[in-house]
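Just one protein chain is left out here, and the rest sit where they should.
Residue numbering begins at 1 within each chain, and the chains themselves are lettered A, B and C in the order written.
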Amino acid sequence: MFYNVINPLIHLGLLVAMPPLLPGVINKTKAFVAGRKGPPLLQPYFDIYKLLRKDMVISSATTWIFQAAPVVTLAATLLAGLLVPFGPFAAPIHFTGDLILFVYLFGLARFFTTSAALDTGSSFEGMGAAREVTFACLSEAAVLLGLLVLVRLSGSFSLTPMLLAPLAHPPEAPVLLAAAGLFIVLLSENCRIPVDDPNTHLELTMIHEVMVLDHSGPLLGLINYGSAMKLFVLSALVLHLLVPFHIGMPVADWVLFLVEMIAMAGVIGMVESFMARLQMRHVPTLLAAASLLCGFGFVLMVR
Amino acid sequence: MNIAIYIMLASTLSMAISGVPGLLFSRRSMTGQWIATLLNLLATLLGIVALLTFVSGGYHSENMAWPWTLPWGGFAVGIDTITVLFLMPILGVFLLGSIYAMAYWKQTQHPDNGRKLRFCWGLMNAGMMMVVLARDGVLFLMAWEIMALAAFFLITTEDHNPCVREAGWIYLIAAHIGMIALVAMFVLLRLTAGSFELWMTIPSSVPQGMTAAIFLLALAGFGLKAGIMPLHVWLPGAHANAPSHVSALFSGVMLNVGIYGLVRIGEIMTVPPLWWGATLLIIGAGSAVAGMIFAVCQNDYKGLLAYSSIENMGIICIGLGLATIGRTCHRSDLVLLGLGGALFHILNHSLFKPLLFLGAGNILHATNTRKIDALGGLAGKMPVTAGLFFMGSLAICGLPGLNGFLSEWLIYLGLLRTAIAAHVDTLVWISLAVPALAITGALAVAGFVKLFGSVFLGNKRSAEVDHAHDPGAGTLAPLAILALGCVALALFPELIIPLLVSAAHAWAPQMIASTASFGSLAPLQEMAKLNVGLLIGGTAFLLLLGIVRQQKLRAAIPTWSCGFARPVARMQYTGASFSRMLAQLFTWMIPVKPAVPPEGRYVPQPAQWTQDVPDTVLDRGLIPGFALVQRLLERFRPLQNKPVNVYLAYMLAILLLLLLALCF
Amino acid sequence: MFLAILIFIPVLAAVAAAAITSNVLRPWIMPIAASLHFAVMLTVLDLNPAPIWGGWVGLDPPGKLVLLLTSTLFLICSIYTVGYLRYRTERSNRVLIPCLLIFLAGATLVTCSQQLGLMWIAVETTALSTAPMIYFNRTPRSIEATWKYLLLSSVGIALALLGSFFLVYASLGNDPHPTLLFSHLVRHAGMANAVWLKIAFVFLLVGYGTKMGLAPMHTWKPDAYGEAPGVVGALLAGGLTSCAFLAILRVDRVCIAGGLQAYTSHLFIAMGLLSMAVAAVFMLGQKDIKRMLAYSSVEQMGILALGAGIGGPALYGALLQMINNGLTKGMLFLSAGNIHRSYGSKSTDDVHGAMRRLPLSGTIFMLGFLAITGSPPFGPFVSVFTILNAAFSRHFFFIGAIFLLLLLIVFIGMGRTVLIVVLGRPLPRKHRNNVYRDGLLTGLPLILSFLLVLMLGVHIPPFLTHMLHQAQKFMEVRP
Partner (left out) sequence: MHWSINTPLVIVLLLNLFMLSVSRMRSLIYSAAAQGVILSALPLLLEKRIDSMIIIVALVTAAIKGLLIPQMLHKALRDAQIKREVEPLIGFLPTMLLGALGTAVSITFAAYLPMTQTGSSTLIIPASFSTVLTGFLLLTTRYKAITQVIGYLILENGIYIFGMLLLAAVPFLVELGILLDLFVGIFVVSIILNHINEAFSSLDTRQLTALKE
């Protein structure tokens, strides 16, 4: 009873507060592997704070969409985050068919981000937007195939029971395949290596970063915050498939969740340190592979 | 007491004659147009009254039949929930279109085709009304063809333009092929059902081959009208070349009529074979994905909208196929979600597609070009159109917060339900349509970002944009009304849930469906609440942002774009380049031909990258095929170039031949 | 009595026309005679008089239908002729008008001749009176057309005569008092010799089929229709062909009475499909609008034959189609004549934008095309649909399918040409010298025929339905 009240609050709190930590962890890991000291763990928080205090420089070519985009993106991501259960605890919002809403919220965010990119009238932003929408076509298929596996596993159409289903069953091949596929999607959706390199400012390589070249000040802050949150939410989703364990004690489970999240960030960091970015023309193949993994998982479920 | 039918017939009549008085007035007077519009208004009001009487009467279907002096059949009309669901868009789009035309297609500005246009406009709508009202095969066919022919004359409004003529010709062939398929279909239907009365169910004793033939013929005939791939060949040209409010009517209403036929055909067998539904579903998924891929690659914004109509019809067909499968497997949930989703999506599509086409009309009117890459930065010059167009784009992409999402969501839920079917059940594979639908959604985002981004955002790419400005309120009002409709359906879906449920009930009476069970299957109210939240939150954020902007805005300078000294408009990413990467993923399906820059000796020559997007089925398949057949047949021509002796010889030959045949 | 008047009105009118010297007044004879003829025709249909002249002249149900059609069509065309000849003042119409009237007399005689030989003579009369009409323009091309027409139709008619002789000869042996009266032949057909009956039917089908224009005896049609004035084309395509069809039906009835129903229906179906196929092939990419109309007439004859072959309700459809075809052909040929007059050409190379240049004729031409290809809400749709219905319900599925396919090809072939003609903009700085514009006398007939076709599409008058049923019953004789 008490937890029914407190869990959603914790959920909300983590969702709002924790995301910037993940990029920090990732950067720290990469620095550690590279043998550097690296930026402080909380650097992303500082950056966002700094940006929010700054003034804005806005291109005269742009319209209201340019400024609405970061806000809407953040809002959509936040709402999506409220649909995903953290750890073994039900999500604050859950109802039949919310998985579709979850997927389409990111679509909404994408619509605004890419429109804002085109709004600047710069060729770089346009290029990034084109890549974003192109890759999304492939990754969405992968996501839904992965979710189909969970639907069939759980027999329900809401993210909370779906994602908590692996707890009941011991991890099987289909779930692991889906997890692998979704992990790839996670990397590409958050523009991490091997799909995209968030650190370079060489526009030729970039998808997400290049779309926000002309945002500045608070808007840029919102964008960074939003992308961190996206990473957080998707990681939380994938965790359910990768490590379907829980202790049973709420407090312990929350701690476990935190540990898992940080570990996840560490894993991403390791991937980034040990892998090179793919050539742009190979990315579709990678995403197709992700869809195939999930699809194969579904086929295994059926047979 | 069938009041609704009488009123509806009266409304139809006033539609049909709405264009007639105009023919009597001079080519340069607006009087005729005023009369026509008033008659249309009258027609729509009557229609709404009829709908209200029907709804207040508790959705009781009514039927009437008068004797007719034709060799068969009678003048039988009827009205039930499905009919009503299809009547609503007809009435709405019809009225808004004619109001829009008051400013968009003034008689004074189009003296030589305005009267013809309005005459056919009324006639076509009357035809569509009769199609959905008809309860007799022959009446149906006649109304159908009146609609089709009037549509032909609407397409060829500007027949001085060769492209328009070509589009009209292709449409006419397609329409006639469809007509012939339907004629055959109805004849077979009468053979099996015993009379031309519609829509009675075929007895199960009828042999398999017969029912299969009926279904396939219906699929061909209705599919051609609905523009499902690969029967879509006429659609892009027709929509792109017709006047914009006509395109809105076609896309928002005429395609629905094709779907209407498919809905009815699903009904004619109590337990249709599984492959009926499966075929519908596969074709639907195919045309959803393929249609949107073609759409993304278009360089003509009306063409893009046209192909996206194909995509939406595909989505509707997925829902329909799902419902038919539900009929086969006695799964009332599939019927509810599939049919409900399909019908809901039809309503939505008839809201946002006309909105987009009318918006396109405004653009065309302001800039005189249909090329996406000639525009840009229109949002500044025509903000209202831009805002409404943006709304339409969000809705048509099925993004949360607007109505498009809800209908797609219903279909998704239905498909997901098949994923948890028993192991050996073939139903499971149906759920593989889910990723297809997802891809469609993503592609839609790509396409409409391209459209909106390259037309309204960024900097202007050509001089056409310079003098663009928002049209008057008379032209904007219809768009605003449609946009409001989108929002209303998004916030209060419960308004039409009863309609959907009773439609499903009328469609599959053997599986009783109640509103309650619908709510448990798909919590539309929850979703609506979230939509409310989204909209309120969004607006709140925007207001807050406005404040922030006041304080934080430092300077407004040209785009930085990595420090280019003087970024010019031609440096922008064009629509063509935006879709190029996607197009390259699908070159196996759509042979986009990029014009490769010519190689210079040492430095490349100045060149620009363009792409032309042929329609694979039409330009690679049908047109060459027809040419080949004609060349073969022309071999026979010389038979008619002979002196009279040879003609006499033909006569002698046939005489001897027949006498010879006599011996056996 | 009335029948005699009916036949002699045009004859006398022809004499009068030949007597009148004024080239301007003479055409007015036509509407007068036509309306008289029409009025008397209506009374005849109403009174239904007994046969006269020893039963040689009387009306049978199919004859009534053809009579109704011919008289109506002629009335429409007569009005048009007056308007048309105003533009052809350079040429004397002293031959044309009497020939037209003689043609009407011949056609009337065909419809009400109950005697084999008399019917043959009547058909021959129509054939001969047509030749000078085709030759009206006096150009080498028209001479050629006339020559081909004359030779082919004479040979055909000769074969028909031979066939009639065979028919008589077939029943000669066991018939003490042989006559050529149809009623008599039908009564004795049971005892007639089957082989000779079959031979007779072959000859008569080929013979009268030549006049009707069934493939492959149709070869004169494109040339004659192409070169003759539009009004003549309308009369040929609407009236002459129907008369020939009537002749064949009467002979068919004798054969059916002789127990050859299966045989004749096979022949009909074969010839019908062949004609439709030939027409379809030659219509694709046809540049000359009048030749195109000629092929469309061949196709229509194919439909009639097919309907007669399938029989039963299909025959009903065929008879209805005969009427629809006659009226629609009126629309098409008359409007095509106007277009030809206005552009000074009938080739799609020169003729564009007829709807702009001649709003009435262009539109009627377009609508006529839609009608003749069987689109609702026009008359031909009803009849074609009836035939199709009968075909399927009699389980001629394959034939029905081919029928539909051919209809489609015809639509495509005809549509291409028609759209090129009616849509678009007239070529600039061309036909500047042509003064023709739609007038009352050349426009009214188009509207009349259009209204009739439209009416038959949405409402078939009860008396017509009654006549059609009569005719259908009339053709169902017990062997």
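The definition used in the following text is that a residue touches a chain if its C-beta (ideal position, glycine included) is under 8 Å from a C-beta of that chain, and two chains touch if they have at least 3 such contacts.
All figures in this text were calculated on a predicted structure; none of them were measured in a lab.
Under the touch definition stated at the start, the shown chains contacted by the missing one in the entire complex are B, C. In the complete complex, the hidden chain is touched by one of C:W28, C:Y87 or C:Y169, namely C:Y169.
Interface note: of B:L24, B:A212, B:M589 or B:A649, the residue touching the hidden chain in the full complex is B:A649.
The residue touching the chain not shown here, chosen from C:V24, C:A39 or C:V195, is C:V195. For the chain missing from the display, the contacting residue among C:F103, C:W120, C:F411 or C:Y436 is C:W120, taking the whole complex into account.
Contacts to the hidden chain, counted on chain C, fall at residues 115, 117-118, 120-121, 124-125, 128, 131-132, 135, 140-141, 143-148, 150-151, 154-155, 158, 161-162, 165-166, 168-174, 178-180, 193, 195-196, 199, 222-223, 226-227, 282, 286, 291. Seen from chain B, the chain kept out of the figure touches residues 637-638, 640-646, 648-649, 652.
Criterion: only the chains that are shown with their structure count from here on.
Taken as a graph of touching chains, this assembly forms an open line, each chain in contact only with its neighbours along the path. Rounded to a whole number, the gap between the C-alpha centres of chain B and chain C is 44 angstrom. Residue ranges of chain B in contact with chain C, taken from their complex: 69-72, 112, 138, 141-142, 144-146, 149, 156, 159-160, 162, 165, 168-169, 172-173, 176-177, 179-180, 183-184, 187-188, 190-191, 630, 633-634, 636-637, 640, 644, 647-648, 650-651, 653-655, 658-659, 662.
Against chain A, in their complex, chain B makes its touches with residues 376-377, 379-380, 386, 390, 393-394, 397-401, 405, 408-409, 412-413, 416-417, 419-420, 423, 428-429, 431-432, 434-439, 441-443, 445-446, 448-450, 452-454, 456-459, 521-523, 526-527, 530, 533-534, 537-538, 541-542, 544-545, 548-549, 552-562, 567, 569, 571-573, 577-582, 585.
Interface residues of chain C facing chain B in the complex, by the touch rule stated above, are 147-148, 151-152, 155-156, 159, 195, 198-199, 202-203, 205-206, 210, 216-217, 219-220, 222, 267, 281-282, 284-285, 313, 316-317, 320, 353, 355-356, 370, 373, 375-377, 381-382, 385-386, 388-389, 392-393, 400-401, 404, 407-408, 411-412, 415-416, 419, 423-425, 458-462, 465.
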